[in-house]
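Here's the structure we're looking at; comments come further down.
The chains shown are only part of the set, and none of them has been moved.
All chains are identified by letter, namely A and B, in their written order; residue positions are counted from 1 within each chain.
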Amino acid sequence: MTNFLSLSDVTDLDALIQSGRDAKANPFADQHIGKNKTIGLIFFNSSLRTRLSTQKAAQNLGLNVMIMNVGQDSWGLEMEEGVLMNGDKAEHVREAAAVIGRYCDIIGIRAFAELKDRNADYREQVMHQFAKYADVPIVNLESATRHPLQSLADCITIDEAKRVARPKVVLTWLPHFKPLPQAVANSFCEWMNARAQAGAVEFVMTHPEGYELAPEFAGNARVIYDRAEAFAGADFIYGKNWSSYTQYGQVLTQDPSWAVTMNDMALTNNGKFMHCLPVRRNLKVSDAVLDGPQSLVIEQAANREWSAQAVLKEILKRA
Amino acid sequence: MTNFLSLSDVTDLDALIQSGRDAKANPFADQHIGKNKTIGLIFFNSSLRTRLSTQKAAQNLGLNVMIMNVGQDSWGLEMEEGVLMNGDKAEHVREAAAVIGRYCDIIGIRAFAELKDRNADYREQVMHQFAKYADVPIVNLESATRHPLQSLADCITIDEAKRVARPKVVLTWLPHFKPLPQAVANSFCEWMNARAQAGAVEFVMTHPEGYELAPEFAGNARVIYDRAEAFAGADFIYGKNWSSYTQYGQVLTQDPSWAVTMNDMALTNNGKFMHCLPVRRNLKVSDAVLDGPQSLVIEQAANREWSAQAVLKEILKRA
């Protein structure tokens, strides 16, 4: 693994999931492999789980960690090529990426979608510019369209908790008053399609009309607009809000009946509830679901450490 | 020691003071005890001494340190139970605490009083919610009503500097134009009352009328409204401003005669001056007092490292 920008950087997903589970069982077994190496974690946006879990995973592998909040610790970065830099961005990514790449052996980047211009977001410019100019491996800490460390943690969580060989996994849209990026939903869809193709899960999506994901992420996943039908017999309900892709960045509905409650969970096969967090309680999911025995959200978040550790180990092995 | 939220978590105060003094004499003697363990320091408010001294103490014990500024590195946290989260808080403490507790072996939290609602502040919700949901030991890095790491450093400082077995310690209110929390004064009072009960000090408070501390902190401490009488023969003058508890969060007076000057120190038994810092010079205390041989403020701040180290060691021994 050179970069970890998306699923396409993973050559053996089963092995990567297993590596995460091995790290969970024995966190310090590879403590030597990062010795005298440094990871830089660069945040264009806020972070709690990603910040802490990636830092922790790096430390477990013996890596030094340097963290920088762009626009707070330093200044804004220009991403476009060939421009006259007479605006508010004081430095170009060509220099920033190349220089950080000289101080760090791996660079993790978080840069959310701005939800203003679909083409701009879906070009994934920040990731691609860092990958182009940094000369060291880049790890996606959530980009405009993907959150692969989350998806790997989700795969680990499903793998741990499944009671049947090929569980039914349902991605369900949740209501929210603010427009959120599609990154987590896109990535989950991309990874579950791969798991479905490998025979590891049955994958279904349900959401209001108008919330169809981008075709390159939706792939051949089955969409069932009838939510009750989708939930029926599910082993895992994966809740997430996202704004519209087709009417880009818009909130088309806030219909509260899409929030997940115990009544909804009763439709499942005693299914587990998953969410990447943060989650707004009682807006998206009821307290009863989150605090009940069906909730996996804390274990899922805890697995972010092992997902990051598996990825960093894979990168360090190849470095 | 499981949590370190207040004095009531301390089983043997004499031993804890001695442990701090031992750490000061030999900072790296317990460097193995934190190996492969991590402390998370979570700041809802600004910090200089607490941030650096706790980080340093943790490193002395071999702990990894992860620091997060809430509302800056991440987003605001909802503390109330059962609410519909449709406001500005994106995550609930139930998830945040539980998740951080999966990445960290100990969590330190700083969350000041808001000084708007006395009941809200005195419920100490942030500390209690973290302690309830984190599943790992919580260390109070200054909460709405207490600053026990400061009080322990104060005990160490008095123990080091005392010239008689049972020194007279005076807590004196200082003037300030802004309303400040009662936390440092409360804690100091709580700890000095315990020290007085143990026969280690004689403790007296002096402040303008209307600045009486909450009964649960004031306890049986003697209040002498006549400042000169209180200062007479004191071995230690401990200065601090706080806003009114009874007229909650109000500045009732800014009377400059409550600032500590060399004339005031002349009333003491060649007493030492203490303050937790930061201190506004010449508003609360004169330059001459702070820069003279009677000032202990730098030594007191330096002792924050050893106070934190004693507490973290105690927690690690029990983990």
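Brief remarks follow.
Going forward, a residue touches a chain if its C-beta (ideal position, glycine included) is under 8 Å from a C-beta of that chain, and two chains touch if they have at least 3 such contacts.
What you are looking at is a predicted structure, and each value in this text was computed from that prediction instead of being measured.
A single sequence accounts for all chains of the complex, and while 2 copies are shown, the assembly in the file contains 3.
The rule is short, and it goes like this: only the chains that are shown with their structure count from here on.
Of all residues in subunit A, those touching subunit B in their complex are 27-28, 43, 46-49, 51-53, 55-56, 59, 69, 72, 177, 277-283, 287, 290-291, 297-298, 301-302, 305. Of all residues in subunit B, only 36, 38, 40, 64, 66, 68, 72-75, 78, 81-86, 90-92, 94-96, 98-100, 102-104 touch subunit A in the complex they form.
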